[in-house]
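Accompanying notes for the structure given below.
A single protein chain has been removed from this complex, and every other one stays in its place.
First chain written, first letter: the chains are A and B, and each begins at residue 1.
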Amino acid sequence: MYIIVAGGGKVGYFLSKSLVAEGHEVLIIEKNAKKCLAIADDLGSIVMRGDACEAATLEETGAARADVIVAVTGDDEDNLVICQMAKVKYHVPRTIARINNPRNEKIFKLLGIDVTVSTTELILAHIQQEISAPDLIHLLRLRHADLEIVEARITPDARAAHRPLRDLGIPSTCAISAIIRNGKVVIPSGETCLEPEDEVIAACAPASEDALREALGTRDVPR
Amino acid sequence: MEQLRRALVPVNGDDVDIEAVQFACSVARRSKAKIYVIYVIEVKRALPLDAEITSDVARAEQILSRAERVAEEASYEVETDLLQAREVGSALVEEAAERDVDVIIMGARYKRRFGEFHLGTTVPYVLKNAPCRVWVMREAISSARSRQD
Partner (left out) sequence: MQIVILGCGRVGSTLARMLDAEGHDVTIVDQNADQFKRLGPGFRGTALIGNGIDEDTLRRAGIEQADAFAATTNGDNTNIMTAQMAKHLFHVPTVIARLYDPIREETYRVLGLETFCPTTLGASVLKEKLNKAGASAARARR
C-alpha cells in the first residue's frame, strides 16, 4: 500500500517506521526542515517538506495514487483539513485522523473522515478500566460502516466466565472476532468458552454496546 | 590514499560527465580499478518507484552509452547501471555503500540561481553523507558561458 503520513512528529515518525518495516511505501509530509532532515537521516528518502493542507503539496506527493492518508499533526483542525482535501481533491480511499480533543470526534465523523484515533480517549479508557469495573475499551471506530472495534477483559467473576459464547446472548449486531488468551489469539466459535483474563475483541454497532456489556457481564462486576 | 579498487561515477547528461569519466579512467588505470558509471532516474511521488518511464529510460540509456564511448576512447572498460529512486543524492550514497567503492567521482556544473553560484542539492548531499571519498569536478566557467544558461 502507498500510505501518506501527514506530520513528522513522534507519532508520525514511529508510525512510519513501523509501516516501512511492514513493507509499505510510506511518505511523510512535514513542515519543519530540521525534522525532515532528521527523518531522512534515519529512514531514508521517505520524507517531503511541505504543508499537507496545501493542494500543491498533496499533488506532489502523488496523493491520487495513495491508498491511505494518515493525518497525525498536533492540531485537530489541520488533521481535518488534510483528510478532507485528500478525500475531496484526490479521492484517497481511506482517511485516518488523529484527534487531540476527543470532543472533535463527532464532527470528524460527520464530515466523512473514515477513522479517528484519539490518544486522549485511549488513555482515558485505560484509566477508566483501571479505576472502575472493567468496561469496553474502544479500539477503533469505522465511520462509514457505523461499526466499532471494542475490547473487554473477562474478570474471574464475570457472568460470561466459563460459559460458551452461544449461551451468552450476544446481540446479533455484535461479532466476537477474537479472544486473546495468554497472549495468543483464539478465533472463537459458538462453543468456545470464555475464561477469566481473556481479552475479547468484538466488532459491534455503537448502539448495541450496552447489550454487549450485559452479555459479557463486564459492567456490574466491582473490582 | 591506498590503492583504488572501485570508483562510482554518477552521470546525468551534463557535458562535465565526460570529464568525470575521462578522469576516473585515468585514475583507475593505475590500479586496474573497477569503474561503475550510474544514472539515477528520479521518480516523482505521483508514480510508483518501479514505474517504467519510457522517455526517462531512453534518455538514461543514451547518457550511459555516451559514458561507455568516452571510456572506450580512453581504452578503459566501465560497468554501467541504471537506477530508479526518489532522490538522486541518497540513492548515490546508498549505492556507494553497497558497492563498497573507495571514491565517488562526480561532475558539477557551474550554475547560477537567483544570481548566485548554486551547487544544487545532489552534490552537497553526497559530500555530506557519502561514506567514501568524494571528488567533485566543477566545469570551467568558460564551459558554462559557452552553453549560455
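The working rule: contacts are C-beta pairs under 8 Å (C-beta built on N, C-alpha and C of every residue); 3 or more make two chains touch, one makes a residue touch a chain.
Quantities reported herein were computed from a predicted structural model and do not represent experimental measurements.
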Contact with the hidden chain (one of A:E77, A:D146, A:E197 or A:D210): A:E77
- prompt: Hey, which of A:K106, A:H126, A:H144 or A:H162 is the one touching the hidden chain?
  reply: A:K106
Of A:L15, A:C36 or A:C53, the one touching the omitted chain in the full complex: A:C53
- request: For the chain that got dropped from the picture, name the residues of subunit A it touches.
  value: 53-56, 75-78, 80-81, 84-85, 88-89, 101, 103-104, 106-107, 110-111
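Please note the rule applied: only the chains that are shown with their structure count from here on.
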- prompt: Distance-wise, how many Å sit between the C-alpha centres of subunit A and subunit B, to the nearest whole number?
  reply: 45
- request: Spell out the residues on subunit B that touch subunit A in their complex, using ranges where they run on.
  value: 44-49, 85-87, 90-91, 94
Task: Enumerate the contact residues on subunit A facing subunit B in the complex.
output: 2, 25, 27, 40, 44-46, 48, 59-62, 64-65
